[in-house]
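If you scroll down you'll find the structure; I have some questions about it.
With one protein chain removed, the remaining protein chains of the complex are shown where they sit.
Labels run A, B and C following the written order; every chain starts at residue 1.
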Amino acid sequence: MAVLIDLVLLSMLALTALRIIFLKDLFAVVMLFGIYSFLSALIFINLDAVDVAFTEAAVGAGISTVLMLSTLALTGRKEKESKHSSILPFLVVTVTGAALIYGTIDMPPFGDANNPIHQHVAPRYIEQSPVEVGLPNMVTSVLASYRGFDTLGETVVVFAAMIGVLTLLSVRRKEDDEAPDSGLKSHRVLHVVAKIIIPFVILFALYVQFHGDYGPGGGFQAGVIAAAAIILYALVFGLPMALRVISPKFLQILAPLGVLLYASVGIYSMFMGGNFLDYNKLAHDPVHGQHYGIIIIELGVGITVFAVMLSIFYAFASQAERRNVS
Amino acid sequence: MSFILDYYNYWVVVFLMMTGFYIVISANNLVKKIAGLNIFQTSVFMLYISMGKVTGGTAPIVVEGVELYSNPLPHVLILTAIVVGVATTSVGLALIIRIKRAYGTVEENEFKNSDDAI
Amino acid sequence: MLEQHLAALPILLPLIAAPIVLLVGRSSLAWMVATLVSGFATIAAWQLLITCLASGSLSYAVGGWMAPWGIELRIDAANAFVLLAVTAISTLVLIYSKDSVAKEIESDKHLLFYTAHMLCLAGLSGILVTGDAFNLFVFLEISSLATYTLVSLASDRRCLTAAFRYLVMGTIGATFILIGVGMLYMKTGTLNMLDLSVRINLYESSRTINTGLAFVMVGVGIKLALFPLHMWLPPAYTHAPSAVTAFLASTATKVAVYVMIRFIFTIFGADHVFNDMGMDLILMVLAVVAIFKCSYMATVQNNVKTVLAFSSVAQIGYMVLGIALVSAAGLMAGLIHIFNHALMKGALFMAVGAVFYRVGSVNLQDFRGLGKHMPWTMAGFTLAGLSIIGVPLTVGFISKWYLVSAALDQGNWLVAVLVLLGSLLAVVYIGRILEAAYFQKLPEGTDPEQVKEVPYLMLVPMWILVIANLYFGIDTSLTTDAASAAAQWLFENSQTSVPQVMEMKP
Partner (left out) sequence: MFFLDILSGVLLLVGVFFGFTGALGLFRFPDFFTRVHAASVTESIASILILTGLMLQTQFDLNTAKLIFILLFLMITSPTASHALAKSARHGGLLSIPESKKKKENS
C-alpha cells in the first residue's frame, strides 16, 4: 500500500516538475512550486520522516512561496521568450543524470533493513537515545544533542540569511503615513477570521516549540509558525499595523540573542568542565542535563528563526509598499 | 521485478533532481532560476529521506510495542538542509529585487547586454 | 581550560562574535570587537599549528559524544596550516577595512559588513576544522551566504549580478557536494571523515562511491573555481568592495582547495582516486589549461581587479597541479602555495583597494603615475607582484621551486616547463600595471593633491603582508616544515588506507 501511495505521489511530482519547465507564467510557476513542496512533504510522511515533512510544508510551501510571490509582485509575472538554445543545458543535465543513474545501480536496495546506514551509527541513536538523552523523539535527540553542532550551524545560517537580506533590502518605517492603502481593508470577513485564528496559531507555535521532544516539531518549525501568524496579520491588516506590533528594530535584536542563547549553553557546559555543548554537565543527573540543554537550545532556535523569518518578510513586503506609494 | 522495486524510488528522484537542475541552468528569468534551485534541492532531500526508510518501520518516535524504526539520522540532516535552502532562497530573491531596481529587468540576457562584458 | 578547548576556539570565537558585533550598535566598536576576536582566533590557530607539529593531531568531540555518533573536530598539520593563513589574513584585512569600508560602503551597513565578515570567518574556520562530512556542508553554506552578502555590499550595480551568479553557482556546488556525501553515507552509514575512509576501503570498487566522488569533486571544483567552472569568480572579485576581495581572494578558494585535498587524501584515499579513477590526469590537464587560459585572460583585461581575479584562477591551477602530481612533494608544493598565494593576493588586492580609495576606480589607465604619488602603495604592489611572477627571494619563487622540483622528481619535464612558461604570462600582466604606474604621468586634469598616500591603517596591514612575502621567501623554515609535515601526514595515512582504526564500541 505504501508503495502504491509512493508511486502516485512520485508521478504527480514528476508531472509538476515537468510542467514548470515549460510554463512562462511565473505566478503559475511559483504556485506549482508550492504544490511541489506539499507533495514532497506528503512523500516525506510516507517515508516516516514526519519532522521533515512538517518543516518542508512550513518552509517550502509556506515561507519560500510567500517570498517568491512578493518578489513577483515587484518583478512582473511573465517570463520573456528567449532565443538562446537549450541544447547545452540539456546535455549537461543528461550527463549528470546518467552519472547518477550509474551510481544508483550499486545502491543498497530501497527500504532494506540490512542496508549499511541502518547497521552503523544509527542503531545507537535508536536504541540508546531514549536512555542517554531521555526523549522519545529520536530526531530531536540527534538534532539537538548528538549533532547539536550542526544545529548551531543551521541557526547561524538563518542568521546569516537575515544579514544578507537586510544588507540588500532595508525596511523603512514611515511614521507619518497614517492611512496606508495596504491590507485587505474592505474584507470584513477576513478581519474577523484572522482575529479569531491568530491567537490559536501562536498557541500552536508554542505547543510545537515545547512538545518537540515528544512528537514532531521543535524550535525551527515553531519559529516559522509563529512568524506565519504575524505574517498573516500583516497581510490582512496591512504592513504598517504589523510593524507597530513588532518593530523591525526589535527583531534585529531578537535574532542575535537567539543565537547567543544557543551558544551560551555551550559555553556554560565548557565552564562546567565538559566539551562545547556537552549537556551532560548541565545538571547532576546527565539525563536531566540533556533535558535542560535541549529545551534551552530549542528555544534559542525558535527565537532566532521567528525573528529572522519575520524580518525577511518585513524586508520583502516593505519593498512592495514602497512601490505602491511611488 | 524486485530490481525495479528496489530502485524505482531513486530513479524518480534522480529524474526530479535533473528537472530542477535543468530549470536552474536553462531558465533566463531569475525568479524561475530560484524556483528551479529549490526543486533541485527538494529532490536531493528526497534522496536522503528515501535512504532512511526501513520497510515496515515507523517514524522514529518511541512508541511502546514498536521495534522497527526508520533511520532518524537522514531526517536530522535534511532538517538542517531545508533551513539552509530557505536561507539561500531568501538571499537570492532579495538580490533579484535589487537587480530589478538597478537594471529594470530580471531576464538574464537583458541585463548582460546592458553592462560591459564581465 | 583554554588548552582543552583550543580546537574549538577558531570556530567559536567568530561565531559568537558575529551576533555580538550586530548588537554593539556602533561602527567603530564593531570594528574593534571584530578585529580583536579575529586576532584571538589567529593566536589560537598559531597554538594549534605548534601543537600539531609537535604531537600529530588533535581531536575534539563536540557535545561530548564520541565520533562517529557525535561531531568531531579534527586538526592536523594540514588544516592548522591553512587555518593560520585564513585567520591571519582575516585580522589584517579587518585592520585594513576600517578606512576602506568607510569609503566604499554606506555608513548604515557597516555593522552588517562586520557581522558578515565574522560569519564568513566562522564558516571558513568550520570547514577547515570539522571532521564530519555533513558538518562541512553546513559551514560551507555559512561562509557562502556571508560571502554573497559581502560581495553585494559594493555600490556598483554590477556587484548584484555578480553576487547572484555566485549564489546560483555556489548553491549548485553545495548541492552537488550534498549529493556526493549522501551517496557515501548510503554505502557506509557514517559521516565522520576518518570512519568514512575506513569503511570506503572495505569496498573494492563501488559505482555508488565512485559517483559520490565525482559529485563531490565537481561541487568542490565549483567552489574553488577550477578551470571550466570558474566563471563566477572574476565578476565577483571585480565588483566586490576592496576589503572583501582582499579577504575572499586570499582565503575562500584556498579553503576549497583544502576541502579537495581532504576528500582526496583522507576520505577516498589517494590510491583509489588517482590510480583507480585516473583523476590525476583530469586534474592535471584542467590545471594546466587554467594556468594558461586564465593567465592569458589576465593579460587582456582593463580592470586591474579583473586582472588579479583571473590571475587567482590561474594560481589555483598551480595548487591543483601540485595535488595532481600524486607525490608527497607535489602535495607539499600545493600546500605551500595555498599559504604563499594568500600572502601575495592579500597584499595585491589591498594595494588595489588603496588605489580605489584615492582614485575611485581601478582601471589600468587610472594607475598612470601612481608610482610617484602613492609610493608606498605602489612599492608594496610591486613587491607582491614580483612574488606572483616568482622572482627569487619572494614566496612566489619558493612555491614554484617546490612545484618544479616535485615535477622533476617524477621526471615530468613537460609540467616543469609549463609552470615556468606560465610565469612568463604573469610577467606580462603584472608588467603592464607597473609600466603604467612608474613610466607614465598622472592623467591630465587630476588634482595631485587628491592622489596621495592612504591612511596608515591601510598601509600597515598591506606592508605586513608584503614583508611576509619577503620574509617567507628567505626564511622558509616555518612554511616548509608545516607543509611537509602536513603533506607527509596526509600522504602516508592515505596510502596505508586505515589511519587509526577507532574504537567502535558504543
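In this section, a residue touches a chain if its C-beta (ideal position, glycine included) is under 8 Å from a C-beta of that chain, and two chains touch if they have at least 3 such contacts.
Not measured: the values here are computed from a predicted model.
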Seminar exercise, completed: Contact partners of the omitted chain among those displayed are A
Exercise. Per the definition of touch given earlier, which of A:28, A:105, A:193 or A:206 contacts the omitted chain?
Worked result: A:193
Exercise. Taking the full complex into account, what residues of subunit A touch the chain not shown?
Worked result: 184, 186-187, 189-190, 193, 196-197, 200
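What we mean here is this: only the chains that are shown with their structure count from here on.
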Exercise. So which chains count as neighbours of both subunit A and subunit C?
Worked result: B
Seminar exercise, completed: A student comparing A-B to B-C should find more C-beta pairs in contact for A-B
For this session: Going by C-alpha centroids, which chain is farthest from subunit A? Tell me that one.
Result: C
For this session: State, to the nearest whole Å, the distance from the C-alpha centre of subunit B to the C-alpha centre of subunit C.
Result: 28
For this session: Check each residue of subunit C and list the ones that touch at least two other chains.
Result: 134, 138, 141, 145, 148-149, 152, 179, 185-186, 191
Exercise. Do you know which subunit B residues sit against two or more other chains?
Worked result: 17, 21, 30, 51, 74, 77, 80, 84, 87-88, 91, 95-96, 98
Exercise. Within the complex, which stretch of subunit A touches subunit C?
Worked result: 99-100, 102-108, 115-122, 124-125, 128, 145-150, 152-154, 156-157, 159-161, 163-164, 166-168, 170, 252-253, 255-257, 259-260, 263, 266-267, 270-271, 274-281
Exercise. Subunit C touches which residues of subunit B in the complex?
Worked result: 17, 21, 24, 30, 33, 37, 40-41, 44, 47-48, 51, 74, 77, 80-81, 84, 87-88, 91-92, 95-96, 98-99, 102-103, 111-112, 115, 118
For this session: Note which residues of subunit C are touching subunit A in the complex, please.
Result: 1, 5, 8, 12, 15-16, 18-20, 22-23, 60-65, 68-71, 108-109, 112, 115-116, 119, 122, 126, 134-135, 138-139, 141-142, 145-146, 148-149, 152-153, 179, 183, 185-191, 199, 206-212, 214-215, 506
